[in-house]
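Removed from the display is one protein chain of the complex; every other protein chain stays in position.
Just so it is clear, A, B, C, D, E and F label the chains in written order, and each chain counts residues from 1 on its own.
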Amino acid sequence: MTTLITKTITKICLPLVILFSISLLLAGHNNPGGGFIGGVMFASVIALTYVAFGLNYIKSFFNPDWGNWFGFGLLLAALTAFSAIAFSHNFFRSAVEFIHLPFFGEIELVSAGLFDIGVYFVVIGGLLSIFKNVGDDE
Amino acid sequence: MILNIFSNMILVIGLFFVFLAMLGLARLPDVYNRLHATTKIGTLGAFGVMLSILLKVGFSPMGVKAMTVALFILVTSPVAAHMISRAAHRHGVGLCKESVIDEYGKACNAACPEPEED
Amino acid sequence: MNNTLLSLTIAILFGIGTFLILRRDIVRVIIGLGVLSHAVNLLIVSAGVFSGTKVPIITDDGGHGAAEATGSIFTDSLSQGILAPIIEAGHHVDYVDPLVQALVLTAIVISLATTAFILILAYRIYEEYGTTDIRELRRLWG
Amino acid sequence: MDSFTAITIAVFLPFILAGILPTVEKLLKDKVGWYASAVAFLSLIMVAQVAPEIIHGETIQGTIEWLPSMGINLSFYADGLSIMFGFIVSGIGVIIMSYSNGYMSKKEDLPRYYQQLLFFMGSMLGMVFSANTIQLFIFWELTSITSFMLIGYWRNRPMSVYGATKSLIITASGGLFMLAGFLVLHAITGTFDIPTILHNESIREALHSHNLFIYALILIFIGAASKSAQGPFYIWLPNAMEAPTPVSAFLHSATMVKAGIYLIARVHPIFSGTEAWFILVSGVGIFTMLLAGFLAFRQTDIKGILAYSTISQLAYLMTMYGYTTHHEPGIGVAAATFHLLNHATFKACLFLVAGIVAHEAATRDITKMGGLRKEMPITFIVATIGALSMAGIPPLNGFLSKEMFYESSVEMGHLLGGPYTILIPALAVLGGVFTFAYSIKFIDGIFLGKRPSKGLPEHIHDPSMVMLAPAIFLAGLIILFGLVPSIPVHNFIEPTVSGILLEPTTLHVKLWHGFTTSLMMTIATFILGILIYTQYDRIAEWQNRFNAMFPWFSVNYYYDGAVNNAKDVTFKFSSRMQPGPVKNYVIAVLLLTLAMFAIPATMLATNFIPQNLNFDVPLYEGLIFLFMIIAALGAALLPKYLPAIISLSGLGYLVALLFIYLQAPDLALTQVLVETLSTIIFLLALVKIPQKFKEHIPTTTLARDLIISVAVSAMIFILLINATQGIVPPFETLSYYFIEKSLALAGGHNIVNVIIVDFRGYDTLGEISVLCLAALGVYNLIHSRGEDE
Amino acid sequence: MKRYIAYSAILALVWCFVHGTVNINNFILGLIIAPFVIRPFKTLFNFDKEFSFSNALSKIPAQIKYLYVLIVEIIKANIMVAKIVLQPKIDIKPGIIAVPIDTKTDLGITAIANTITLTPGTLTIDMSDDRCLLYVHAIDATDPEGVAQSIKDDLEKYVLEAFE
Amino acid sequence: MSFMLLEYSLIFMVISFIPCIYRVIKGPTIPDRVVALDAMTTIIVVMLGIYSYVQGSVFFMDVALVLAIISFVGTVTVAKYLDDGVVF
């Protein structure tokens, strides 16, 4: 078991790192980062809570089916790639759109971003499902 | 200009402290003492370098991130040190021969195994 | 970066990795595969075909859909049977080769996946065989 | 119906009607045998329909397109040779299937039995009418397979299985050699078509002068010899007697074993007229004739005697077909062809008798029989006719063809001159003597002498007409052919011989043609034969003793040895090849890789090392390289897992540092993350794995591993310093395009990221699939326990 | 609910920090994202306890003071260890001593433990199960009571003010 | 200035690596190695900071933050493993 001290700091880190991981995900197209890196950040901070609090304790209130996460991610990624066919383009043809939001100003929306989100979920789901499966193993 | 000199000074001090921390790592007799070096001096060194960058670039993204890094290290490195030293002690890593007291070892009362070379 | 010495380092890492995968202990073998995968990642990066000095991230944003970032580039015109060698274009490129980086990224992720699998496999093998000595893993013989 | 259609029908009808046989069986129940006989009879009619044309000296040919792109088609060719075989096959087919109605118990799996007999008959017909070598091979192997099935008809009896396997391995492998021979022939002549080769003088001449001629001949002869149980290949035939007796009669005496003879006759025009042909065909023939005739003495099983007699009789045929010189291509062809027909009649007859006897006496052991002539008089008479014909007693047909055999032997000896003038006729007579002896033994042992006091059933009698009639019919043929030889000679032998010699031939066969040399030889045969027969049992015993003393002096010894030891020997081989520990396999892969590198390096490279090597290095770069090597060495050499893993982790961080120098922040990010995750997964695995195992490396192993490692290092170094010299000549690279278009077309500043999610996003799709796979795989790993033992 | 808002605000600020740009857009974006991040883990964040803004805000001056003390102590600590490291021959008398603490809350204990580690000559190794004792490794453990006392006097009171 | 800064800082930091590598290899105990590895990441974080500044690009600062976070995760995990013999 870990100590109160570790647990407290883990609690502090948890939302911080999750936010950071989201930021890495969103920044990926223009800065270092992206789905994979963001996803690994997310997975590792969840792994940290597993380490600090014990898997069973975390599972008692936070127990998503990580299988669904990577299933969803893969589905999202594949569908994003497929969607181009619906627009009479080749598979994986990307699209770049600039939209103007009232408050945030001009925002760049790229189809590849959606794909990256898929990657993000696959990485999180895949890694955590491995951790959970092995960690659960007696 | 003054700010620049000041920040360079902090930078050099920071780097020097990092160096000292590593020197401590090499020279101090046991893992607990080495942790004093890396945790305290290392943290300050890193903090110093990041601070100097913040001073140089202001609250630009780089500065903000440098500060974030510094704060993060400040918060986490003592915990890391605590975890390692605790694990070391429970793992059976004994104190160096100069040590004068071990109240923790007594409290653990569980017979700690002989320190082993890995 | 000094290419010769980098190559030498990569080669030595390969040698060490090779030595490790020839060990009898499964965990050593896996560590060896880890060393080899580090080495191969470095190898791919060092296979970049031109050497700029800048991070391949475009910073001077001239607005979206902006003009070419690097100046004009020759293109092989195969339809006319021409293989145009790059003469000047290389000079325009300040970046390091981004493609090899992308390849390494893919390679790293794949090797993570494989390493994860093989490690858990080792864990199960120990459970089944009670050892990590590959010489004991010879129930399938002949 | 035109002749080609008739032949096609004759061939395929048995297959098609056999296909529906199980359905018919539902209707006819145990009368299904008559259905099979009817099918055989239909084929016989079809063959008979074509016969007149052939007898008039014509040939028939036709083609159905099948594999045009390989130059192989379904084509049939009928000349005298094929028609004669067609008659033998379908005619004896009718007889055997009718006989089987009485022979086979109603409890047997009749549909399977008749189906396979019909398949066999169709294959045999297909073979004899094949106009191209590949088609011939196909039907040839089909006969091997059906023979295998029929020998192993009683699938649960070990001896049946043994016999079936033996026959299949020998005949089917022989067939493969024959196929190779045909392919060589194809390579020489450019065609698979038999008539084309037969009727094209220039092709044959080119063939004779080709340096592959001898190989084609040998390969094809191996096929023929294996099928006709010649030379060392004879061993399968005695064991084939495990088949139901009608099958033995049909396949293993009258028809299938003659396929080899057919083949020799078929290729006779192509290969004969050469010394090789004589040495190979006649040489093996004479050897087999003597060996099998001699070995027949030892047999106590009546079917065994017949099996050895079949081998020796087939050897007669081989010997005769082999008689050739440059000027006289076919000295023994007429004799052989006639004897072939005669053998089919008397041997089938004898097999049917053997079947009857075994059926009635409930044993096949000749030592337990005797004196049955009173209880089964008709059988006795039929058997005597068959045996005497085989022994060559006038006025039966066997006598005629044996005379011709002696005649041609004399001629061949004369043509060769020297010692052969005497040697060849003498050996022929010796063969005749053995034949005489075992023929007499067959009658004597079963029907003459005293009935043994015990071992035989009390009531033994002639069987029903169903079984007897076919035998009587064949005995009738034996007498008819003997007395009126012109019937078979004119209808079958002359067209066949013409077909083989490629010129119209007229033969004059008479029962009495004066005191010729051959008659003298026949008389000598009888006298010697009787002499030998008096010593029959002693010779048999001597053989047994010899055999027990020198078991290795038989082909079976080697066959059995090979088959029985195959598993052990090959297991020794395969366990040496596949010894278990993965390390050896890894070495194999590494060595192959090194070899693959070394081959071009030694063959082509002028200088391994480029000129512009640069060893100047900034201090920090050099130190980082050094640290990496030290960390890797730590991972390699630290004895415990955790320190090694920490060291590996350190190496990972250093690699990340290097990536930073190489201007690759994404890579550095990914590297540090992956490094830590790997460490965590390592720890997860180590939760179960204690650090018990300690490897002691022997010096030789260490040296070998070090050499391999250093070689790998050298390979990588040489490859890298050469390959990283830059593009030669500098082509455009993909990267320029990515740099140029990243922002403009894909809307991203981070070119690396744009590559992985857009330009080469498809790779990434594969990559995340791999991640999913790892997760799924780990799930399976963890949940794969439980069903152990 | 209050806790939600408070935490969201803090996290929105964190979001700006990790994003690298502190501006109102990012802050609002952070405010939008934050609840989703906290929601699944609310068990970890004492959501059952009452939360009062005024209480939290009132501690800020104490926290700033604590930070100041901390920085000063860290610098002192560094200089001390630096001296030791740079000695030609290292001559120390270290040891592990038990230090009683009065702090009760999780955050407080964590803060005091971390502070001890960062300050001169001491390093928190563990905490007793009854949360009353911290086991501290001291580089100079010749006077255990003195060390315990100095921790109590120089550090713990600030921590108590700032986090209790 | 900045190139000199870079050069000297980097050399200085790389030299600081030597004790870390020494401890990672030499130990003598596992906690020693973990401490050394942790210290190594600290150095890299520092280098990244300097590098980022000198290059004028924020990219490497992201790497620094990630490294700081992930090394904490790693250290805690190894410590827990050492302590309890389990990871989660």
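Quick note on the criterion: contacts are C-beta pairs under 8 Å (C-beta built on N, C-alpha and C of every residue); 3 or more make two chains touch, one makes a residue touch a chain.
In this text, contacts and distances are computed from a predicted model.
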*Name the chain not shown, per its UniProt record: "Phosphate transport system ATP-binding protein", "Branched-chain amino acid ABC transporter permease", "Inner-membrane translocator" or "Multisubunit sodium/proton antiporter, MrpD subunit"?*
"Multisubunit sodium/proton antiporter, MrpD subunit"
*Touched by the hidden chain, which of the shown chains?*
A, C, D
*In the complete assembly, which of D:T367, D:S464 or D:T570 touches the absent chain?*
D:T570
_Please identify which residue in D:L237, D:I624, D:A644 or D:C772 touches the non-displayed chain._
D:C772
*Considering the whole complex, which of D:T367, D:S464, D:Q535 or D:T593 touches the chain not shown?*
D:T593
*asked:* Among D:L28, D:L42, D:I55 or D:V161, exactly one should touch the missing chain; which is it?
replied: D:V161
*Which chain D residues touch the hidden chain?*
66-70, 134, 137-139, 141-142, 145, 148, 152, 155-156, 158, 161, 164-165, 168-169, 172-173, 176-177, 179-180, 183-184, 186-187, 215, 566-567, 570-575, 577-578, 582, 584-586, 588-593, 596-597, 599-601, 603-606, 716, 718-720, 722-724, 726-735, 737-738, 741, 745, 758-763, 765-767, 769-770, 772-774, 776-777, 779-781, 783-789
*Hidden partner interface residues of chain C, rising order*: 21, 26, 29, 33, 36-37, 40, 43-44, 47-49, 75-76, 78-79, 83, 99-100, 103, 106-107, 110, 113-114, 117-118, 121-122, 124-125, 128-129, 137-140, 142
*Contacts of chain A with the missing chain: which residues?*
67-68, 70-75, 78-79, 81-82, 84-86, 88-94
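Just so we're on the same page, only the chains that are shown with their structure count from here on.
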*Given the contact rule stated at the top, which pair of chains has the most C-beta pairs in contact?*
C-D
*Compare the CA centroid of chain A with every other chain's and tell me the farthest one.*
D
*asked:* Going by average Cα coordinates, which chain is farthest removed from chain B?
replied: D
_Centroid distance [mean C-alpha coordinates] between chain F and chain C, Å_ = 23
*Where the CA atoms of chain A average out and where those of chain E average out, how many Å apart are those spots?*
30
*Would you kindly tell me how far, in whole Å, the mean C-alpha position of chain D lies from that of chain A?*
62
_Can you list every residue of chain C that touches 2 or more other chains, as numbers and ranges?_
55, 57, 59, 64-65, 105, 109, 113, 116, 120, 123
*By residue number and range, which residues of chain A touch two or more other chains?*
2-3, 5-6, 9, 13, 16, 20, 27, 30-33, 36-37, 41, 44, 47, 96, 108, 126-127, 130-131, 134-135
*Show which residues of chain E lie in contact with chain A when the two form their complex.*
7, 11, 14-15, 18-19, 25, 28-30, 33-34, 37-38, 40-41, 43-45, 106-107, 109-110, 113-114, 124, 126-127, 131
*Where on chain F is chain D touching in the complex?*
10-11, 13-15, 17-18, 20-21, 24-25, 27, 30, 33-34, 36-37, 40-41, 44, 47-48, 51, 59-60, 62-63, 66-67, 70-71, 73-74, 77-78, 81-82, 85-88
_chain F-facing residues of chain B, complex_ = 8, 11, 14-15, 18-19, 21-23, 25-26, 31, 34-35, 38, 42-43, 45-46, 49-50, 53, 56-57, 60-62, 65-66, 68-69, 72-73, 76-77, 79-80, 83-88, 90-91, 93, 115-118
